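Only a single protein chain was left out; the remaining protein chains are all shown in position.
Here the chain labels run A, B and C in written order, and each chain numbers its own residues starting at 1.
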């Protein structure tokens, strides 16, 4: 059977348009030996979860299938139904999960407009009115994203300040780390540095070269015991768990996760540098991970989109999102830059 | 890094203790070429879903991560929260999903005791009292399992009779097909024969050689439109969907799914035949798929369990479950039979 | 405007077919003076809740609108969504609330068949298998009904034994007291005697002469804090709360609740005694509260039902339910007995 055709050129649409890293695929093959008991009671899961617990300094590590699940499961550990989670208006949890939090947890999201996708103690504090008032859903958790949905990163100091504020305010902290690797690469810090101020976080594999796997990392020991039940009930318990664990095993080996993230980040930097000075192209947000959010002359969007895959992030402001992946090459970036430049010049002339 | 150790001998504990079939792993590699758009808008998903739609005569086919999700998503298409699903007391949906249906759908399960795991029109009819009474959850769907949790199969005629009864009674039918392949192999019928009387069913890949993938097959066109949203909200939308599709692609090629199921069934038959006549060993249910449910002299259980992996299905009746997989060999079965025989003879002597 | 017509003769269909007690109506009038702040922050609520807290020895007392709400709110205080409540198959919570527990709490009900509607430590113990197994909803609470749905009562010793077993087994106990007053009257014990072994219970007003009011009585102090939020979120927070409190104020004055219950119980006893010896009529359950569950010659049911209001409780066994209320008179009972006797004699002759 002839295999179907992939896209004709490298996509800048999303880091999950990329294939899996060969080392991840190879790890699936290695894990495919003999029988093991199911549902995570196997030596692959045991070993890789232990590695991750050590890497993060975590109380528990649990594999799930995708990022929505990691977010919902993670937040569900923290809330009774009448409690609410504070998050940025732009949070994936709020915008891109088809209301999963509301349905599965039954909770209210108290959203905060932000420019750069980052919450601050001040923004959180503004959502705490109504505590103790039975008519209001009670804020009990704060969810942040690192790197954020617009590619920015909290510094470790910012994380610490926010975490301290939250814990002093009787709020638990969840961190959506679908692109945590990119943040660690940008900040030059360890995973445990990023996890130190939060109670639960996710560590994304899928956008970083996995086939499809995310790790839920529980830092707060009081939240660990219910995870197995919540994970099963939330339909995230893999029977052949070794294949999720093995993906992370590959990403941990020789810090492949970090290599992948550094490379993707570098390609985003190369792209940002490449378009610098092109007329009609500006940067909307600082490039602090593997995405470039650019403002485009609206007349540029269609010609570019007819050839290249990327998303219009905000049509009203003509902001587009260009994502780099672990396998984006310098040639891919340069070709894309050349296309942008050509389109821009054509527009002027 | 030395890979971890698998179990020392073939497990009869579950068909999901088995590794993935090499052709499935190979398909993951083949799919791992170039970029494609995410979330199922890719040529692998398009092709394999089309193949499955044709195979089943279905309105829509949607990949999800595991069997619990296929069950919950499938039933959720049919119910408003005040509506109920009738199922066997022994149904996986009722017993083994940590209350996922109640939490995610918010519905009541109206359970029916059965001996062989199979519902009949008469058993369903007995649960229809209270229709129209606002104090009662309203029966609106019936969920059956094929092959059942105890390894029995509905004949195509039984399915048709039950389906006709349900549809005449304004009940939709969901079929949990985690082991549908084994049923098709046993009955010698097509997948569309099995699907003809139901509204929605699952087609399990994981227990049949996949790494981890299930297909939700929607036969009733009225139920198709909401699936994408329900799937996303239920945290089952894979970003790199091609890797789910590719697994089914491999299982469809040369009817590998059928070969695998036939082999596993044959090994169960070989096991059942092998233990026939061994003192202290009896069959609890007819062997109609890849599982053998045996009654054991209780003194046999511990010695066997110390060497071999299997589950005690019903401790009060000394029923054990022995499952065969696509990769269970004749030698595996024969060695297991020999061990059972030896233990039984030791007991007598 | 001419008022509509009530039923032509006293209903034995339900204790909620009765009107409200005049003292309750009068209390509504008394409470209807001047302004008070809403949502329970008023002196009527404060006073009556304090009286009830003292009567029960309770940590907190909260008024709600109806019995379904008291049950669901009460159980919801005890469970995370992956936890389950064990109850009798015949429990109102299971049978008569249109799946409210499943929808609102999202939990599984682990039901137990019983003959007399009463759970025992042994019956509860039989439902504890699967603890610690992530595939199973985790038993965390036990819900009982006093008086039960079939009119029987737990003795105080039975309550204590069950409560001790549950607490020793890390299970919380909820008691549905829609007819708690009838149980107290039958047993000759105090409300605090009935509440001593449970964590949360309801105290029903509606079936005992109220217009419509139930009290949720929280004995376990650890469960009190979340009630205001859960009550509001579960749509049970009355703005003009004084009118709920005033109803209980009337029922507490001179122990009207107990007088009402004693009278209703006595009428049930009179009815049971009256039908004793009538051919074709037997008692299905001991008469321990205000209901008589009788087995009838099936040929008796229709003639009686054409004139008198009562329910066929179990059509397959020809069991009917006859309920007495606070305002059922001796004449009502005697006329009903005469009608039953006449129908039975007619049948024989």
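Points to keep in mind about this one:
Assume a residue touches a chain if its C-beta (ideal position, glycine included) is under 8 Å from a C-beta of that chain, and two chains touch if they have at least 3 such contacts.
All figures in this text were calculated on a predicted structure; none of them were measured in a lab.
Taking the complete complex into account, the chain left out of view touches A, B, C. From the options C:54, C:239 or C:276, the residue with contact to the unseen chain in the full assembly is C:239.
Only one residue in the set B:45, B:138, B:182 or B:206 touches the chain that does not appear here, and it is B:138. Within the complete assembly, A:99 is the residue of A:22, A:99 or A:221 that touches the hidden chain. Annotation for subunit A: contacts to the undisplayed chain at residues 81-82, 84, 95-99, 102-103, 106-108, 134-138. Where subunit B meets the missing chain, the touching residues are 39, 80-82, 106, 134-135, 137-138, 226, 228-233, 237. Across the interface with the omitted chain, subunit C contributes residues 1, 3-7, 10-11, 13-14, 16-20, 22, 25, 28-38, 42-44, 46-47, 65-69, 72, 97-100, 103-104, 206-207, 211-212, 229, 232-240, 243-244, 249, 253, 309.
In this text, only the chains that are shown with their structure count from here on.
A complete topology is adopted by the chain contact network, contact being made between every pair of chains. Of all chain pairs in this entry, the one linked by the most C-beta contacts is A-B. Centre-to-centre spacing of subunit A and subunit C amounts to 51 Å, using the average Cα coordinate of each chain. The residues of subunit A that reach two or more other chains are 229, 232-233, 237, listed in rising order.
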